[in-house]
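Here it is, the structure in full.
Now for subunit A:
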Amino acid sequence: MSERKTGVYLCSGCGIGEAVPMAALEGVARTEYKLEPKTHACLCGDEGVEMIRADIAAGVNQVVVAACSARVMTDRFAFEPVLTLRADLREKVIWSHPAGDEDTAALAEDSLRMALAAAPKVKFPEPWIEGDYSQRIAVLGGGVTGLNAAREAAALGHDVLLIERSDRLGGRARDASLRLPHRPPYDKPEANHIEDLVAAVTAEPRIVVRLGATVTRTGGMPGKFAVTLSDGSVEDVGAIVIATGWRPYDAGKLGHLGYGVPGVVTNVQFEAMLKAGAPKAASGKPVKSVAFVQCAGSRDPEHLPYCSSTCCATSLKQALELLQADPAANCYVLYEELRTPGVAEELYRAAQRAGVIFIKGKVKGVDADLTVHVADALVQQDVPLKGLDMVVLATGMVPNSTDPDAAPVEYGADLLKGDVDPEAAIKVAGFCGEAPAAPERRAQAVPPGGPLLNLQYRQGPHLPVLHDGFADSHYICFPYETRRTGIYTCGPVRRPMDWAEAEEDAQGAVLKAVQAVRAAAAGSALHPRVGDLSFPKIGLNQCTKCRRCTVECPFGAIDEDEKEYPQVNPTRCRRCGTCMGACPVRTISFDNYSVEYLTTQIKAVKIPDEFSGKPRILVIACENDAVPALDQAGIKRNSWSAHVRVLPVRCLGSVSLLCISDALSVGYDGVMLMGCKPGDDYQCHFVKGSAMAAERLSKVGETLKSMMLEPERVVQVDASIADADRLPGVIDGFVEQIMGIGFNPFKGF
Partner candidate 1 sequence: MSHVPTPTQTYDLSFARWVYGHVDGGDRLALCMQCGTCSGSCPLGPQMDFGPRKLFMMIRAGLKDQVLGSNTIWNCVSCYNCVVRCPRQVPVKHILQSLATVAVREGYPGARETDNARFAKAFWWSAAKYGRTDERLVTAKFYFSYGLSKGYRKSMANLAIAKGMVKARRMHLGLPHKCKNAGELKLILARAAEIEARHGDAS
Partner candidate 2 sequence: MSKTLSYYPGCSSQATGVHLDKSLRAVLGKVGIECREIEDWNCCGASVGHICAGHVPVAALSGRNLAQARAAGPEDVMTPCAACYLNTHATNEAIRDNPGVAADVNEALGAAGKSYDGSLLVRHACEVLVNDVGVAAIQAQVTRPLAGLKVAGWVGCQTVRPFADTERGGKWTTYDDPAFLDDFTRAAGAEPVPFTGKTRCCGGSVAVISPDKTLHLMKDILDEAKAAGAEVISTPCPLCQTNLEMYQPAVNERFGTDFNIPVVFYSQLLAVAMGLDASADAGLDQHLITPEPVLSRAK
């Protein structure tokens, strides 16, 4: 970069000029940072923007805009490739604090100082673009979901590699009779038509189908995946959509519901009978009296703890198919809670109308003559259900998150060099005291079977799964995500769902895959930092090979080279900075984001001495939810203590403990980390970032005690996007608590 020439622009519009003295702000730039500022009454207007553009034409190569929040007017203040830093004077200053107040003025000045101090520490990022990128999308699984995904991807102009384990396309739908209703009025089973879908996919020239194939190895990164198939061929793809579907829960474990007794079948078996024609009883006659037992092995802590959401509707469909053939048939649905979400309610009503009898109660046993004993909760007595000629167990869906036919590969196998457990508690260097026990986690067991993709990632061959075996994902904001960038799940492998939902799911996942291949080729990040061109750079001369970055990366983006130095796979990276926060020697940084960038801002704030009676509190706020919530609080004119300075960060995971120790040593009286909820039901946009922050923070207490500081001075709080009304009170409560403890004795040290 040539000589840095920073232009400073202050906006006095939106009431800023009336609320705080602009002359004092100008003075900060002029005297403290030796930069001549320009003030405009409407900086985001054409005139203001033209003024900045003219300066850039005249040689300014970095811009500091002190105006509104960095979250608004981003298109007006975009001067790429000139980097723009933003100082918020509006939402978190004059809209949330009283006008004409000296504390508000001090807050505005510090906001400007933080931007001006940070400016020399960052530059416009140069993207990582190297070699060839594939725009092709691999789809794993040729059932309903995979077929739809392949067709969607092809329709979007991408070549598709469709990999199917069996020797035919169509998946389970091939063995199914009719499908659940998916068109208004949603009240009757509809034709299956899977052959049409298979034919459409087969006829599409962009789709290459590989039947009888599994993936034995997947290396690389988005845009550059190398997928090895079971026949040894290697295919280049840019992104991977996993549509491996489901398998029924093992009915062999359902002896208590009569499985094993002749005439007791699973819903999958019954479906095949319906497809083959009228289901026959053991006597050889068409079945006349059928009991459908819901939640067979579902919502049961001994079996599948979750609801598969489709079994109830499927039983209704099967009963209706039976009644269509024989209106005098007796169909009983034995349920504990019937679940017919959304339009499936119409099917429920149709089944009632057709005369299906719904009996609420637990099944206590099934006799050899197919008498089902039910604790009937509605007539409040135990009743025997006699004269049945078939009992259908509505078994749930087990996600094919693994390949049930392949040998299991566990973490710690040779491949992994045996020493990294991504779920283990992490020791934090540089701080004394024993690491506390790892927080209690629900079982994270990988379901039986081998890894689907056999990922050649340092963190292991599997997609990380949640406790129930479904791929870990930020379910609320990024549903198709897995914790491996560029790899997306859809259909029942993601969560239990029916055919119509799987169709939609396939579309969603394909759109994410398309984004992934296109962003990878442009060197750009995916959400939530869409368009960010920065990527982590590791100063290997300082690296101690501690592997903390490798382990903590929520997305497995960092591998190790043959000398065991960390090696970043940039297109796997989501730019959260968790590696940066983890690095004990602080040698990981981005062009536009670094530990120094943060600590410089922390230190730029003027700390009044204790005799002023004014504390300084640092709120390190996650820019995903906490910062927008605070902006929203400002928009709503909610107010909080003017003694607080807000430092936006990419993710709490990127906060190095150095930020906290620096803050305390320069005299801040308290530090609050404000970010997304960690834990099993996390809200962190980077999955693990806020959990890592909490983990690191749990070790800070001892350090603070050794510094003779109260551990209560540093806290982490959860914030959600909807917290605009709650957060001001949370902040003020913390300020009050700190004032109860007293001023930081290190002030002015």
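Quick notes
In this text, a residue touches a chain if its C-beta (ideal position, glycine included) is under 8 Å from a C-beta of that chain, and two chains touch if they have at least 3 such contacts; residues count from 1.
How were these candidates chosen? In short, all candidates are chains of the complex that A comes from, given by their letters.
Remember, predicted model here, so these are calculated numbers, not experimental data.
Within this complex, subunit A touches only one of the listed candidates (1 or 2), namely 1.
Contact residues on subunit A toward candidate 1 in their complex (touch as defined above): 330, 332, 348-349, 352-353, 355, 357-360, 376, 378-380, 383-387.
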